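For this view, one protein chain was removed and the others were kept in their places.
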Amino acid sequence: MGQTISLQTVSPDDAPSPAAAVLPAPAADVLGVVVSHVWLNDEYRHLVLEAPEPAPLARAGQFFNLECPHTAEDKPYLRRPMSLYRADPANGIVEFLYKVTGVGTRGLASIKVGRTMRLLGPLGVGFSIDPAARSIVVLGRGVGLATLAPLAELAASRGVAVTAILSARTPATVMSVDRFAAIGARIEIVLDSDGSSDPANVERILRACAAEGRADAFYTCGSNRLMLLMQRLGRELSIPGEVALEQQMACGLGMCFCCVRNFSVGGDIEARRVCSEGPVFRLDEAMPW
Amino acid sequence: MGQTISLQTVSPDDAPSPAAAVLPAPAADVLGVVVSHVWLNDEYRHLVLEAPEPAPLARAGQFFNLECPHTAEDKPYLRRPMSLYRADPANGIVEFLYKVTGVGTRGLASIKVGRTMRLLGPLGVGFSIDPAARSIVVLGRGVGLATLAPLAELAASRGVAVTAILSARTPATVMSVDRFAAIGARIEIVLDSDGSSDPANVERILRACAAEGRADAFYTCGSNRLMLLMQRLGRELSIPGEVALEQQMACGLGMCFCCVRNFSVGGDIEARRVCSEGPVFRLDEAMPW
Amino acid sequence: MVDARTDSHVPALGGGGDAAAVDSRVRIGDLVLRNPVMPASGTFAEGLAPVVPFERLGALVTKTVTPELRGGNPTPRVCEVGQGMLNSIGIPSKGLDYFVAHTVPFYRQFSTPLVASISAPSADAFAAGVEKLAVPGVAVIEANISCPNIEEDGKAFAMDPRPTAQVVARMRRATTLPLWVKLSPNTGDIASVARAAADAGADALVVGNTILAMSIDIETFRPRLGNVMGGLSGPGLKPILVRMTYQCARAVSIPIIGCGGIATAADAIEYMLAGASAVQVGTATFVRPTAMLSVIDGLAAFCARKGIARVADLTGALHDTDMKVEAHDHDHDHMSEAVS
Partner (left out) sequence: MVDARTDSHVPALGGGGDAAAVDSRVRIGDLVLRNPVMPASGTFAEGLAPVVPFERLGALVTKTVTPELRGGNPTPRVCEVGQGMLNSIGIPSKGLDYFVAHTVPFYRQFSTPLVASISAPSADAFAAGVEKLAVPGVAVIEANISCPNIEEDGKAFAMDPRPTAQVVARMRRATTLPLWVKLSPNTGDIASVARAAADAGADALVVGNTILAMSIDIETFRPRLGNVMGGLSGPGLKPILVRMTYQCARAVSIPIIGCGGIATAADAIEYMLAGASAVQVGTATFVRPTAMLSVIDGLAAFCARKGIARVADLTGALHDTDMKVEAHDHDHDHMSEAVS
């Protein structure tokens, strides 16, 4: 693959090392208290919980398995996985940003400030940043941006520059611009409504980043097409990358094998569990879904 | 049996005639609105609904099958049968008095003023009063008194005098004294707490009623022992009577045969559906449960 | 308060089409029903007439009747288990003579075809009973063969293909009326039982009856049914009986009538996609007496929205063979927002 910056040489604290992928994460099932829960637009909600450790120790790219409340109409049975949107260990806070799509997220949307809910986590393997990287590109769409926001902050905290390409249907559904802006990221907003989200345009932006030396690593989440685009460019330009994937889950703990996806590993197809071997994977091994 | 006043000669409007027992009741599944819902004591609640016809046309002894709301803890699946406590056709009101005992009644207890709920009814065969009767005795215990209250009012409206023997554990759990008092009933309260509810004492009161000519018919609800006592005295003193019975139900419409009880009919044991052939039955044919 | 027990939560089943223009009729053998929705045996009777206009239903199905008088099981005969119930009614019956003399005439006032459910303890008794049901007003015979077969040590006919074939063949010779055979889910191989019934001359299969179950009161250490065990019905049956409907529909070419946990049009659609030509609604009627009417209306509304001209077109319309192909054809970011 000839990658100039190898993901195998990352710092141990956030490495998706074989060890981290095999050893259980230090997860716990804790009771969080809702301290804020607002609508960001018609579909997206922002949930802020006060929760005991280890919840607020979660890292960018990790996720929680949330017990969604029952309502008169919706009675979700299984938990629902949600990426960490922000963790604040000092204040014991974890935050989620989610899209209301079905039974589970409708149940979740019903919870009121002051109520408690169970959250299992932190789960899975988060993003890694190569210590040699100076500048990264994150490319996300929809709620996928929520997953990338804490990564951008982690990068900034290490002095790594961030270019954030934020794709959305309309200006109203671009998430987390403020989060990316606050860390001084270069922000490119691309929209369906003005045609700028067209893959050809996104490709032009990515190539420009690479040409300007601002792309030591690629990161993506939230769109199959954008993942494929970034993967193709990453291969062509020898830029390593990571992708945060999703899959229906049950346990979240690597036990049930519900959540497998196929990966292309040295010519072979290999099934891996998104919950415990991911949800963050090497971009070059990911397969379209 | 040599009954002096036969239940076969009652007026047609409230007769448990073979026709009424076979023909479906003019029931409908309507949406009621809760206009009042208060605790009467630790266990009993009084529910007042505004509901369209035919609900407020219900007669004493008839019942409804109530769709009990779900709560976070209790998710009653089947409906729950409740006797009519009061019907006010002029104002479109039906009332229930119930004891919170399990899943269904806990769900019911959660419903707030202003909310709607479905009620199927009026169901079943109510009480009958022989036009020749001048004076009747009603004997009830616990929530059974709720079932007898509208009967007492029906009697009073026809100029029939009522003696009401109200049995309860403690003074706090004697139900509906005001209802019986309002129609000028002679009221005898018997309690476990002072020993007056003892069957021997109740028997003394019943015999006194009969001796004074105040017992042209017996009615009872809510206690197996009291039913047996009244049945024995009824046979001995040739006083006809009726009993309102209960049984686990599903449909409430005579379809499923869940709700049968055995009756002793001319030496044979016969199973009858409480929901459609009752819930009010001839006292002399009832069997202990 | 919306109630999840019976209201459909499929986002807007209807809307976006003219439900009145949808053809709701379905065909079961030679019989055309005005719509595919009918009650399940034992959960329907004369008592529903004031609440549901019988003329709106696809068919009417009676409680199972036995040739002889039967008393039924001890009480309690019902208990609630989560979102469902157990029953051990048994089959109390006033016998076939009473049925023909009183029950059938009551239903003659309705134009809706009457399906008479019958059960018996032996193949001969089944055949004799079926003969007695050849009276005006009975449009179809539904054979409830989930009952114990006295010639097989009390094992239910429907548990195995051989006794099923025997009893169905005997009935087939005894009647020219359409013969529906109601299968039991208490078998390890429903497809073989279905084939046996079809080969022996059944005109349609009802899939299926209740699943044998049990519930215990942990405070009293007693079974919650007087008969110890009883039949589970309600929503929990649906995934199991949709599966059996699918298996039967692939095993036989006669129509299947799906039954088990149907409370909404969405449930009925699931059965029809799996291969059912019609459906029966049982326990849901206890919970919401007008449930069958909602199913009828919801089916038409769904077809209207989907641009499906006939409700009957739903039967077997499942896309089950092309799963893996299409997963790659589609550029669907199905987990997230699609780039348009």
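Letters A, B and C mark the chains in the order given here, with residues in each chain numbered from 1 onward.
Definition applied: a contact is a pair of C-beta atoms (placed from the backbone, for glycine too) under 8 Å apart; a residue touches a chain by one contact, two chains touch by 3 or more.
Note that the structure is a prediction, hence the values are computed from the model and not measured.
Student: Which one touches the absent chain: A:29, A:88 or A:236?
Tutor: Per the contact definition at the top, the residue touching the missing chain is A:29.
Student: Pick from C:19, C:49, C:139 or C:214: which residue touches the chain that isn't shown?
Tutor: Touches the omitted chain: C:214.
Student: Could you pull out which residues of chain A are in touch with the chain that's been left out?
Tutor: 24-29, 67, 69-70, 75-79, 103, 111, 115-118, 120, 247-261, 271, 276
Student: What chain C residues would touch the chain not displayed?
Tutor: Output for chain C: 10, 74, 81-84, 86, 155, 159-160, 186-189, 211-216, 218-223, 226, 228-229, 232, 235-236, 238-240, 242-243, 246, 266, 269-270, 273-274, 302, 317-320, 323-324, 327.
Basically, only the chains that are shown with their structure count from here on.
Student: Please compute the C-alpha centroid of chain B, do the same for chain C, then give the distance between them in whole Å.
Tutor: Roughly 36 Å separates the two chain centres.
Student: Approximately how many whole Å separate the CA-defined centres of chain A and chain C?
Tutor: It comes to 47 Å between the two C-alpha centres.
Student: State, to the nearest whole Å, the distance from the C-alpha centre of chain A to the C-alpha centre of chain B.
Tutor: Roughly 62 Å separates the two chain centres.
Student: Going through chain A residue by residue, note those that touch at least 2 other chains and give them in order.
Tutor: Expected reply: 72.
Student: Using the touch rule from the top of the page, what residues of chain C touch 2 or more other chains?
Tutor: Touching at least two other chains: 1, 3-4.
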